Every structure is written in structure tokens, then in C-alpha cells.
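Note that one protein chain of the assembly has been removed; the remaining protein chains are unaltered in position.
And now, chain A:
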Amino acid sequence: MAARRWDWVQLLTAVFLHLTLPCMCQGRAEQSYSEALFMKFLADGRVSATFDFSTVWSVHPLLFSNPGNVQHYGIFPKSLAEVVAHYHVQELHLTLTQGQWRTRVWGYPAHPAPPGAELWAWFLPEADSEKEWPGLVDAMSGLLGAHLNAIDSASSFQPLVSFRPNGAILSKDMSNSSALLRYAALPRETVCTENFTPWTKLLPCGTAAGLGELFEAESLYDCDYHSLGLHFTPHCLDDGCGQVGVRLSLTLTVVFPPPVTSNPSILEWSLKSLFHRPLTSACPLAFSSTVTVETNSIDGVQVSLSQTPSLTGTVEVAGRRRDRAVFDLHSLTNSTTSKPLPPLSVSSSSWAYHIMPEQPELLVSRHLVGSGHDWGGLATEITNSAPHTVEVLYLEMVPWFFRLYLHTLSVSQATVLSQHYVPAKDRRRAHMLELRLSLPPLSTSYLSLQFRRAHLKWTEHKPDAHHGFYINSAVITTVLSECPNCTSLAAQDQDLAVLRLYSEPLLVSLPTPDFSMPYNVICFVCTVIAIAFGSVFNLTTRTLQPAAAAKEKLLTRILRRIGVLSKQKSD
């Protein structure tokens, strides 16, 4: 079984197979920057916008990580580069997402990300990843203003095969060792402008020119899905990967609600109507600055453009033709005369909501089963609608305070090819279950797993304890031979594409103690002590004398008033 597992490792590695030998190339390192925006209608009338700002720097990754005393960063963000170099990181991926990508309707995401924050990094072989990881987490939370410092050893994972390096691979040891990998996700993290503003500071042109001009926090956060990404990878500079550089890709995916129009059969959007900002210039630092619009994303709906594009083209995506119109911002705007770009608007005739797109081949959905505060279960549903068998990797990460029982694992339809399970240790490590599954054609497979809830110490509950605890999104990883439902611009060019799907994170409530109890106990005990003290004190300090029974007692008087005693007397 182990041998077959490594086959998979090699296959996943082969997807971006750029095994290179270090070549410490001297000389002035070139930097190139490009920006691209890809827009398309989604099947439910929503509009997706995917930004990709990437900087490629021809400095060798090992030279980058160990710059010595002098380093000239140019337009590459120094704050990030220092973090990467200081913690000996080879690859770094951070996403901050608000909302869940609806794969069933929207197709596969261009930059898959689970709701909340996700951070994973590959360290260089010489690095002590155990030591570097907490520092890296702190530095990244400082860089993007996210609460990543909630990540500790109990929420960090080392998946064996699900997360392989995306970029060029610098050493042969890397492909086989997950000791250099750390993965962590925080589903509870909320993403807001406090993360977005530092992210825009990493762009060479900021929000002053180019596609960054479109960024207005209010419109970007008033949408259905929002995902910020930061991906640092070693990068091949030529086809044979003889020269290696580094690449920083800053991505942003936004899904806007369907444009509101008076005629429901016509949907119309423009950059101004979506972003509330006009696009006036291209970033002069970028060698390419483009806006691409897909004009026939939905079958039967023709999209017309208000402007003639610089370039039109058709790409073949899984046997289906996709028309794309490319607007080159450099040719549309002249940098010397800052004339605003003519407004681009896109309208679709005969929009039909009832035409649902063909469902993506792979779908995953997970939910919580069971009732009460003791037992519970995870149930995952993986649908394969392809007419052939698909092999997927399934990764489940569960915090230690859910006591997972592996013997309750049941898989229907799918066949488990191999299994890797890391049991939890209380307060130190979480459960991790990685399965390699073979999904039969046109089938829906079910996985289920039972757990018991553990009792936490009262100090271990987070503020707002009744909110509950999250279980990370389950991750499905596979290699697709073709990607008919991808939303991204580039993925289609490759023969093989790694596809990652994230299930919904789960919110589970744990038995919550009464946090006011210690104070209640103090109050109660204090009162008892005070009463006891009072009586003893009175007894010891006062002289007691027999009372003169001359006067009628107060109680007798009250009772007589209300007629209880008077009756007795009259009797």
C-alpha cells in the first residue's frame, strides 16, 4: 500500500514537475510584474471577478532565502520577502476568504480556498520547520492583520499527500517528506478591510493605478464571496526549468450579486457598476495589464460588449468553445495623457435563469449528524458525475476535543485505496485522516465517522463560548485531466490540473460550563459564612436578658388585625 501511495505523491508532484538543480545565477536579477482581471457570468446570474497580480523575480530561491548582508528588493514587497527569507520558506500560501464557493452552481474555483483563513507553507530542507512555523504564523498575521496567531501546534497539520508544492521543486528530498510542510486553517476568521488594506500595500502600483484602481472596500465586501490570496512559489523561468526564480501571486476572487435590471431577461454590468470606481489607467510597471471577459460562459446566452476588445480568442475547454475578449489596458490608455478608459459594460440578452449548467464532475458536501452533547458524527457526500472512475484524496482534520473513533469509519460506494491516520493527543495534536479513494463512475459516495465530545477545562473555552467550535473544511484533492468548469484563466492551458475542493466547515457546540459558577460559589459560601459569623458575633457580644412580656407581641397584633386570632378569641 505504501508503494502505491508514493506513486500518487509522484503523480501530484509531476503535475508541476519542475525538478531543478540549484543554479546560483549571479548578475542583476530581473523583475517583471503583470496584472490580469478575468470576468465572467456565473450560471445564477452572479458575476465573478478574478484578479491576479504576479511578480516574477529571477533571483534564485536559495539566494532569495539567504541574501547575506545586501539585498536589493526593487518592486518586490520587502516586508514579505524578509518574512519568507527569515523563516526559510520555500512556498507559502495564504488565503483569507469570506463565504463559501458554491461549486455546484459556479463551477470549480480559480483559486480554491476554504471559508476563513488558510495558511500552508513548505520549508526549505535545511530549515527546522518545527521552530520556524510559529514565527512564520506570527509574522504573517502581522503582515496581513489577520488573527493567525490562534494557530498553535494543536491546529497545525502535516498532510502526507494532499498538499504538494505548487512551484518548482528545489530538492529531491522535498517530494517525499511532509515533515517540511505545515498546514493550518481557521474557519472562524472573519475577513475585512483590515486584511485588505495591508494586502493592497503589497501591490507595486497599490490602488493608485492599474487594476488596483477598482478596489473600493465597500463594494468588495458587499458581495457574495470574497477571497484574498497570497501565493509565494519558486518559479521556472524557462520551459526546461534551467533557471529558477521566485513568483509572488496576489489573487483576489470576488463574486458579485446578479446585476439588478428593469428587464429580467437582460443582465448588464459594467466595471463602474460593480466596483463603484472607474478604471482610468494601466499600471505602468506591469508589462501586461489586461481585462478578459468570457462572452459565452452560459450556453444559450450571448453576451455583447460595449467596446471593441483588443483581442478576441476562443479556447477549447473540455470540448466546449469559450469565447474570450481581452482588453489590453496599455493600448487603451495612454499613460502620458491620463484620459479615463472608456467605460466597459457587458450585457446579456435573453438571460434564462432556468438553464442550469452542467454540474461539475466532482462535488463534496459535509454535514454534522447526531444529537445531544455526547455523541456526534461527520457525514461526507462525494459525488462523481464523470463517466469514469476518479481517484481522490480526502483529508479530514478534527480538533482533539472531538474524540474520533476510527472503527466507526464507513465508506459506501467508494473504495478506500490507502489510509493515513494520525490520532490526536490531548491539547497537543489534532486528528488527521487522509484517505485515498476511488470513486466509481456516476456515483455518490458516503463517508461517515463518529466522535464523542470531550469536556474542556473552563479556561480553554474561547470568548463567546456558546458560539461553538469549528471543524476545518474537509479537503478533496484530485488531478483532473480536463477542467470544463474552471473559472480561472490559466488552468486550462495545462494538460493536468490539481483540483482542490473544500467542504463546508462545521460548527459544533460543546458542553459549556456555567462561567459565572466560581463567583456564584464565592457569593454563596460568603453569605453562609457571614450569617454564621453574624449570629456568633451577636451571641458573644450581647448580654441576653429575659424580655418583659408586658406588651403584646408584634406578631400577635398583626395576626389579630388580619382576623386569624380574633376568630379564635371569639370562639
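To be clear about the criterion, contacts are C-beta pairs under 8 Å (C-beta built on N, C-alpha and C of every residue); 3 or more make two chains touch, one makes a residue touch a chain; residues count from 1.
The rule we apply is simple: contacts and distances are computed from a predicted model.
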Considering only the chain that is not displayed, what protein name does its UniProt record carry among "Serine palmitoyltransferase small subunit B", "GPI transamidase component PIG-S", "MIF4G domain-containing protein" or "Methionine--tRNA ligase, cytoplasmic"? "GPI transamidase component PIG-S"
Please pick, from A:Lys201, A:His276 or A:Arg428, the residue that touches the omitted chain in the full complex. A:Lys201
Touching the hidden chain, out of A:Gly99, A:Gly142, A:Pro278 or A:Gly468, is A:Gly142
Which of A:Ser262, A:Thr459 or A:Thr543 touches the missing chain? It is A:Thr543
Of A:Leu406, A:Ala530 or A:Ile558, the residue touching the omitted chain is A:Ala530
Provide the residue numbers of chain A that touch the chain removed from this figure. 28, 67, 69-76, 78-79, 82-83, 86-87, 135, 139, 142-143, 201, 204-206, 208-209, 281, 284-285, 335-336, 338, 519, 522-523, 526-527, 529-531, 533-534, 537-538, 541-543, 545
